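All protein chains but one are shown in place.
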Amino acid sequence: MSDALLSVSNLTIDYIGAETDFRAVDDVSFDVAPGEVFGLAGESGCGKSTIAFAVSRLHAPPALIRKGSQIRLAGRDVLRLNRKDLADFRWREVAMVFQSAMNSLNPVLRIEEQFYDVLRTHTGCTRNEARARTAEMLKLVDIKPERMRDYPHQFSGGMRQRIVIAICLALDPKLVVMDEPTTALDVVVQREILQRIDELRRQRGFSVLFITHDLGLMVQFCDRIGVMLSGKMVEQGPSEAIFRAPQHDYTKRLWASFPSLKGGVLG
Amino acid sequence: MGQLWIGLRRNRKAFIGLAIVLLILLVALAAPLLTEYNPAARTGRPHQPPSAEHILGTTRLGQDVWARLIYGAQTSLAVGFAAGLLITVVGTTLGIVAGYRGGKTDEVISFFTNMVLVVPNLPLLLVIASFVGQAGPMVIALILGLTSWAWGARVTRAETLSVKQRDFVKAAEMMGEPQWRIMAFEILPNVFSIVGINFIGSVIFAVITEATLEFLGLGDPNVISWGTMLYNAQKASALSVGAWWDILAPCLALALLGIGLSLLNFAVDEIANPRLRTGGRLARWTSLVKSGEGRL
Partner (left out) sequence: MPFLLRRILFYLAAFVAAATINFFLPRLMPGDPVALMFSSAASELPPESLEALKLTFGFVDGPLWKQYLTYLSSIFTGDLGVSVKYFPLPVTDLLGRALLWTVGLVGTATLVSFVLGSFLGMVAAWRRGSRLDVVLSVSAIFATSIPAVVTSLVALFVFGFTLGWFPTGYAHDPALDPSFSLAFFASVAHHAILPLITLCFVLTGGFTVTMRNNMINLLGQDYVVMARAKGLSDRRVMVWYAARNALLPTVSSLAIALGTVLGGSLVTEVVFNYPGLGNTLYQAILARDYPVIQGQLLVMTAAMLVSNFIVDVSYVLLDPRLKGSG
């Protein structure tokens, strides 16, 4: 697929130990089309978050992306970006929502400040321009713009995750990576947030790489799904197909262990 | 505990630290074999510089500095380990009881712990020691043990709070194990690295503080220890009369023991919390990146 937005091919990532290596991601390839929601499913420790980190090149030693791996985003070779280009690429092209809603925002900086440092770094805008943009983004996720002067601890978990999403969209990135974005939240809030993401995606046309171990959410929210088992991608295809006609044994077992689905969260 | 041991064997800091401490221990135990002199007796002329006869020179009273140093090591180590043990036992017991029992018990113990932490330790020791009079080494160890447990109690309590949430503790409670058994056999083994850090840290503290108290003139000047060596040398104005060996010998011994124990302490800390580790483990990663096998 040459028209893919994100194209990951032969991605192999090891954690290098003092004597032995641990292969976290083993020769994984997949594409994400513009505007598509692609889901990575699998139990914890199967390597899905390791892939998410690799897309923004966030790994620290001892993680190692093996040679032969390729990640392309909108035609750019992500693994070959130099330091300056990488700084520029991050967030402008790929933004990211992290697992723990309670912990993604810096507790000692005002919300406004956490928008401003992104905007200043990438657009060089003034503080007033940044405030205007911040207000606009906060409205998008139903948070009163006046509250930009508050600190993270003054918001609930769901609100904090909405703020993170607003920060994600501040630069209109092409891809938003969501690493278990709602696991720390209760079910009602979870649903509300996913609906909001879905609306925003339709309006603004970004793609989503969605990572979760919650298969129910996955099937309702994603266009296509890749199933991972200990570092390997064992199966991928449209959600419907994966759900109705799983090919791989592991996928079948995953469904068997999952209670029956009732109605879509997203209607 | 087994893990701790394996980790210690692999850790270079632990190895060097242990080697230093064992060396000092060995020299202290073998003191009678390593010198012909009586450390208390006048064996030469006053303030002789190091020579073949007196390898570390003599004090103002003509005592052999090397003999005093290695016999003094016995005192410093004995006080260090005795006080360290006492501090650890008191601190660990209070910490586990406060953390596990919670409620009123915890409030009372924590209040006292925090109070002891804000009353400055050395000034307090000075007052106590001054009333005791010329305190012998074991009296100093006892005073240290009874006044310096607060830090250990605090960290052990914090660790206990997290261990007590774990399943095996809950399971033991369900099975109706008595509280003391849970504290001794379920909690204690699981806070062992904190206890180890506390013990070594307390030994360091005790060695330093004993030397300091004696240096300040609160010890028994007739006892032979590194602290009284400093006290006597300082009183004899050793530095200003140029008798540097008289003062530098115990200084270097104290520094060496301190460094050895600290290396051990940091090693235990690193093994308990692998993220703190320095260097070494990334060697393979670096060589793979350099040879183009991969990247970040």
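The chains carry the letters A and B, assigned in the order they are written, with residues numbered from 1 in each.
Methods note: contacts are C-beta pairs under 8 Å (C-beta built on N, C-alpha and C of every residue); 3 or more make two chains touch, one makes a residue touch a chain.
The structure presented is a predicted model; accordingly, all values stated were derived computationally and were not measured.
Student: Under the definition given at the start, what are the shown partners of the omitted chain?
Tutor: A, B
Student: With respect to the chain omitted from the figure, which of A:Arg92, A:Arg147, A:Lys232 or A:His248 is a touching residue?
Tutor: That would be A:Arg92, which touches the missing chain.
Student: Which of these touches the unseen chain: B:Ile6, B:Leu22 or B:Leu117?
Tutor: In the full complex, the listed residue that touches the missing chain is B:Leu117.
Student: Check the options A:Thr50, A:Ser69, A:Ser104 or A:Ser239 and report the residue that touches the missing chain.
Tutor: A:Ser104
Student: For subunit B, enumerate the residues touching the unshown chain of the complex.
Tutor: 114-115, 117-124, 126-128, 130-132, 151, 204, 207-209, 211-212, 215-218, 230, 234, 239-240, 242, 244, 247-248, 251-252, 254-255, 258-259, 261-263, 266, 269, 273, 275-279, 281-282
Student: Could you please point out the subunit A residues that touch the chain left off the display?
Tutor: So the residues of subunit A touching the missing chain come out as 56, 58, 61, 86-92, 94-96, 98-100, 103-109, 117-118, 121-122, 151, 153, 164, 167.
We take it that only the chains that are shown with their structure count from here on.
Student: Find the geometric centre of each of subunit A and subunit B from their Cα atoms only, then give the gap between the two centres in Å, rounded to an integer.
Tutor: Inter-chain centre distance comes to 49 Å.
Student: Along subunit A, where are the residues that touch subunit B in the complex?
Tutor: 14, 16-18, 57, 59-67, 69, 79
Student: Any idea which subunit B residues touch subunit A in the complex?
Tutor: 280-286, 288-289, 292-296
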